Each structure stands twice: as C-alpha cells, then as structure tokens.
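Structure first, commentary second.
All protein chains but one are shown in place.
The letters A, B and C name the chains in turn, as written, and every chain counts its residues from 1.
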Amino acid sequence: MKEMEIEQIKSLDLNDPILIEGLPGVGHIGKLAAEHLIDELDAEKLYEIYSPKLPPQVIVSKEGVAELVNLEVYAVKNDEEGRDILIVVGDHQSVENEGHYEITGQILDIAEEYGVKEIITLGGFATGEIVDEPDIYGAVNEESLVEELEDLGVKFEEGKPGGGIVGASGLLLGLGSRREIPASCLMGETSGYIVDPVGAQSILKILEQILNIEVDMQELEERADEMEDVVSKIRQKKQQAQQQQQQQQPQPTQDDLRYIG
Amino acid sequence: MKEMEIEQIKSLDLNDPILIEGLPGVGHIGKLAAEHLIDELDAEKLYEIYSPKLPPQVIVSKEGVAELVNLEVYAVKNDEEGRDILIVVGDHQSVENEGHYEITGQILDIAEEYGVKEIITLGGFATGEIVDEPDIYGAVNEESLVEELEDLGVKFEEGKPGGGIVGASGLLLGLGSRREIPASCLMGETSGYIVDPVGAQSILKILEQILNIEVDMQELEERADEMEDVVSKIRQKKQQAQQQQQQQQPQPTQDDLRYIG
Amino acid sequence: MKEMEIEQIKSLDLNDPILIEGLPGVGHIGKLAAEHLIDELDAEKLYEIYSPKLPPQVIVSKEGVAELVNLEVYAVKNDEEGRDILIVVGDHQSVENEGHYEITGQILDIAEEYGVKEIITLGGFATGEIVDEPDIYGAVNEESLVEELEDLGVKFEEGKPGGGIVGASGLLLGLGSRREIPASCLMGETSGYIVDPVGAQSILKILEQILNIEVDMQELEERADEMEDVVSKIRQKKQQAQQQQQQQQPQPTQDDLRYIG
Partner (left out) sequence: MKEMEIEQIKSLDLNDPILIEGLPGVGHIGKLAAEHLIDELDAEKLYEIYSPKLPPQVIVSKEGVAELVNLEVYAVKNDEEGRDILIVVGDHQSVENEGHYEITGQILDIAEEYGVKEIITLGGFATGEIVDEPDIYGAVNEESLVEELEDLGVKFEEGKPGGGIVGASGLLLGLGSRREIPASCLMGETSGYIVDPVGAQSILKILEQILNIEVDMQELEERADEMEDVVSKIRQKKQQAQQQQQQQQPQPTQDDLRYIG
C-alpha cells in the first residue's frame, strides 16, 4: 500500500450533519467520548480510511482477529427531524507530520461531500494534576462561535491550551478554516497520566446540549469508578512517600508538596 | 536507487503454495525459524527485494564480501504431491513507517502471482522473563482460522499480544485481509532480551503439522544449548545480586523478587 | 493538504526591496526582532505560506481563535524615497529536513518575484552563558559583503558560529547564493537558555543603519527588563548553589566555577 485508501462500507443520506472527531490524544478523552457516542447512538459505519502514514500495525481483538490500524467514519440518523451526526474515530493518529495534514484533508473531503457546515473536535489538555471536576475549554476557527459555547459552559481562557492544539483536533480547525467550515475544539481538563472517562463524560454533557440528544453515561461511569480506584491507590502511595520524606528531610517547602501531589 | 527493485533469480512452477514470513523481530524467533526451514528443506531463491526504505547498509560475510541489505523470497518444492512453500526472510525490516506498507504490499504482489491462498507469519512476543517451555500464541485475519490452529496447540488469549502486531508479521494479516488472502501469525513466547532458538523450535513444531513436513532440529538445539549457557550465567549473576541485596536490605518484598528474577 | 499552499493576501508595488527573515531559532532573537519591525513599521501582510512540512498544529489566540501554523511575508513601504522592506516571520520552522529546503525555496521565489537584490537573515548563537552586552556576528554568501557589515560593528571571527547555520537563516544564504542573490546573516550572542529581547535589540540597532530607519525600542526594552528579573533570580540561585558546594567540597577548581557560573 503506497497511498491512502478509502473503503466505503455504506451509503446514507444525511440531513445537515455535524461532524464530531474523537481520535486518540491527551487522556484519550476525545476517543472515549466519540466511541461512547457510537455505541449509545447505534451509529453505522460509512467509511474505513487506511494510510501508510498510520502505524504499520494490526490491532488484535479478544477473539484473536487482527484488524489493520485505520480511521473510521460513522453516521447517526436523528430519529427526530433534527440534524444527523458524522463521527470520526480511530486507533491511532498519523505517526508522521505530513500524514496529519493528509488524513485531516481526507476527513474534510468527506465532510464536504456530506455538506457538513459544523465540525466539533474533542480532546483533552493535561494539567499535570488529578482533576476532580474537569472544566471544558474551547477553541474555535471563527470568533463568532465563542459566545454560543460560553453559554453552554465552555471556558475560553488565555493560555489554555498554551502550546496550541496538535494533531487532527487542531488541524480540523486550521484546515477547516481554509475551506470555510466553522469548527470548534472542546478540551477536557485531565491529568495527562491516565485514560480519563470522567473528562469524557464532561465533554459529552456539552455535546448533549449542542446535538440536542441524551446519552446514557452508565458505562463511562463504571469505567470512571474503576479509574477512581486506581487513582486513589496512586494518591495513597504518594502520601506515604510524602510522609516518609517528611520524616527523613526536616522541612519540605510548599514547592516540594506541590511537586509530589 | 530511488525505488524498490525486485530481482528475479529463478522461476519455478509452484503447486498451491503457502507463504511463510520470518523477518527480524522479537527474539528473532521468526527469522531463526524461517532461515532454518530454508536450510533444512534446501529451498531455492526466487527473488531479491531491494528498497531505499531498508537501512542504508551492507552486511559483510565472514569472507569479507558485502551484500546490500535486502529481503529474499525462497521456494520449496514438495517431493510428495503436497503443497509447495514460499519463504520470505531478510536481514532487516523497513526503517520507515511507510516502507513497512510498501514492502508488505510487494510480498503480497508476489504471493498473488503464485496464487497463494494461505499466509503464515512468524514472530515472538516478549514476556520480560525467561520462558522454559514457550507457548505459541496466534492471531488470524479471519475468525474461521482460529479453530484449526487451536487444535494444533496454538493459544488464543485476550491481551496476548496486547499492543497489536507491528511490522510485516502484522501487516501481512492486515493488508492480506484487504486482498482476501487468509493469514495467521504464530508468536512464540520469549523473554525479549535474547535471540531465542528455543522459541523458534516451538514454532517449527507447529509448522511441521501445518505443512505436513519433518524438520531436523539439531542445529537449533545446538544453538539453544549455547544460549542456555548464556542464560544460566545471567541467572546466577542475578541470584548473587539478589542474595547480596538480601544481606544489605533486611526485608525484600515479593515485588522486589519478581522485579529481579 | 498534500503540498505547500501560498495564499496572497495583498499586492503591493515595492521599490528595490530588501528581504529580512526572522523565523524561530536560538533565543528567538530573529523572530523577536522581525516581529518588532512589523509592529513598529506598520507592515502589511502580503502572503501566508502553509505546508504539510510545518508542525501539524494550530496556535490558539487569547480570544480562543485557532490559526494554522504558517509563515507570513509582510511588506513595509518606505515613506521616503528609499528602499522598501519584505519581512518573513512565522510560528515555526519546518520539522522535516527537506521542508527547510522547500520552504526556503518558496521564500526565494517570492524574493525573486519582487526583484530582491539583498537578503538579511536574523538569528542568535548560543554562548552557554548569560551575555550582558551581546556582540553581533555575521556570515555572508559573498565575501564582498563583509567589509560593509564590519563598518557597522558586525564581527567576523573564525569559529563563530562553529557548527554552521542551521535552518532558514542558513539556507537563505546557501540557496540564495545558487540564485545569485547576495545575503547576510546577523547573529546576536545569547545564552541559548532564554528568549532574549536584549539580543533582538542589538540586532535591530544594526538593521536601523542598514535600512536607514529608526525603530522605537520601548516594547523590547520592557520585555528585556522582565527577562532581567528572571535572569537575576537564576543567577542568585546559582550563586547560592555555588556557595553551598564550596562549603561541602573543600577546593573547587576554576573549571568547576566556570561550569556552574
């Protein structure tokens, strides 16, 4: 395989669809949220995208069946008379610089084919600390999009995120702007150390309002409880380490504590 | 050289051949097993594959003769009226992401030219510990292939391998599936630290059944004995280190022991 | 996006323009100086250059608006009857080897379109130590350019810079020479550890003479004062560390002091 290959699985007529992207990234928040939408809304697969700029790898299912790493585009038909949804998910992002541009261009080609006039990309940004109630921060490719998102509780603060947005979630805004497709990125606060179903839920609550849908969160809540156990064990270990240090070293400064905690 | 170059060394009529791939990878199990097959079955070289995506390097023989890094395709004519065998070996895999896709595509082109309807790729997966009697784990690109392999003793367990299969051994399944060629991957347990002729033998025992052949293992057994010496020295050193630690530090936990051993 | 894209924002007639390049690099001296010129001289944007060899990233403004990473070419019309100026700035350099050649080639295409007969690239070179009054070192692509720069106080010393000049600032000289466009590189001494507005000012003082303009330095001076605070804190910490070391280790050698300081 020398070039990207697009395999069409199914064809559907979609009504004014909005495109949601949730590829792997910080805390896997976007991936968790987008995959949860696909499961809960019984989305149907439209496309598989294969590319030699994805990792040279297969993923093995629990039955032992290997699947070539790819991106997938799903569609959700809205039962009511509302807008339909396109959802982009995948196992990996490009491992090469140029691949990000090429694959994002392909996603935008599909978006244009379906007349997409709004894109929402999902991601996380790392705070370095465990966050109990993660805020959702936003970025847009047209300033006029800010107000509506702020009304939904999305925060816009200078320096969040500081280093820009890397990968498909960022490029869909940047390249989308060059094709005049309005696009927003929702980023859930997350430690950056663990897969974060809490952050994914926070993002889905915003999406529920934007898409005018209801999403059953039970499965994500269960995964969040599991992660909670992991996190509390990590915290205990850190506190123990901290106490030992305090016994060994007379006066830890405020700085040290912040560093440990 | 700007593009891959295929040099045909010999032309042979093959009867319903099965393709075996054994390129370098974890524990070099696939490479050892495939090269052993070539030696023991007096395979004949059909093709050399050169590519600028292989390392820019020559391998120097013990006579001082340099050979450009390449992949080679060998054939074994079955004396009985059974199936013939194509064997792919090489000094290196691609050093570039896209090269894996390109080279695997080339191997599949050759496979299709010979009407290959079954592919078996050989590899190892690292356990991190020395394994005395390595199990063979499997992955397939069609679920129907699982049962036959399980009957031969190949294990299918969720999370083995966890991270998928990287390189040609994985891509032949993934890209093979897109060309509708059934393919399986056999992975021998191995520590991951050393070249492992024991794992290679375990895989060959499965292959003997699949290919309905007998393979003299003597040479691999000798190499395994050599490695055994190396391994037992490593083990002794580790035990000594462990004992010293026990004398210095009062109570090592079970965790520490596992980490050392 | 598979190829570089040039977007023309505005068209201007320019009189014998000189091209100034200030892309990110050591101490961000070139970037600071070039961006300061754009602000102070009310430059107008002529081009945006997008490339899949730039990082796959958007930069988010303080209003939350994401902009695709790009290079920009600005123009300054000289009010007097003197020469006009083209200024190349950007968020990033290429992340790929070949991208540097491709993007520099594009800048030279634009330079040739406007009849540019002189290029000045701006950069820093790291001394590893904080420099209070940075010298400006030069490199040229035609030996005849040395004398004029020396008259302006630019230094030419063997081994400064030792390892050559990497990136657009170097390639504009090298590739410019192949197109017979005279080009010079001005490099301000800088520690290499911090963004350095002092170095940027030193370079701008040379540029004022070359371009026969006056530039208000106030904003850079304010940023320099801020950095001064940062630097003096670092120095204090180092001195404390030094004193502690002296108390612990009897006789530090001159070498040690240089290493710390």
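As a working rule, a residue touches a chain if its C-beta (ideal position, glycine included) is under 8 Å from a C-beta of that chain, and two chains touch if they have at least 3 such contacts.
The shown structure was predicted, so the numbers you read here are calculated from the model rather than taken from an experiment.
In the entire assembly, the chain absent from the figure touches the shown chains B, C.
Only one of C:Ala33, C:Ile136, C:Leu171 or C:Ala200 touches the absent chain when the whole complex is considered: C:Leu171. Residue B:Pro56 is the one among B:Pro56, B:Gly82, B:Gly115 or B:Gly163 that touches the chain missing from this view. Summary of contacts with the chain left out: across C:Ile29, C:Ile49, C:Val140 or C:Val198, the touching residue is C:Val140.
Along subunit C, the points of touch with the absent chain fall at residues 94, 97-98, 100-102, 104-105, 138-143, 146, 156, 158-159, 161, 164-167, 170-171, 173-175, 177-178, 185. The omitted chain makes contact with subunit B at the following residues, 1-2, 5, 50, 52-53, 55-60, 62-69, 95-96.
Following the convention adopted for this analysis, only the chains that are shown with their structure count from here on.
Between subunit A and subunit B the CA-based rotation angle works out to 90°, given as a multiple of 5.
Centre-to-centre, using mean CA coordinates, subunit A is 36 Å away from subunit B. Touching two or more other chains at once is no residue of subunit B.
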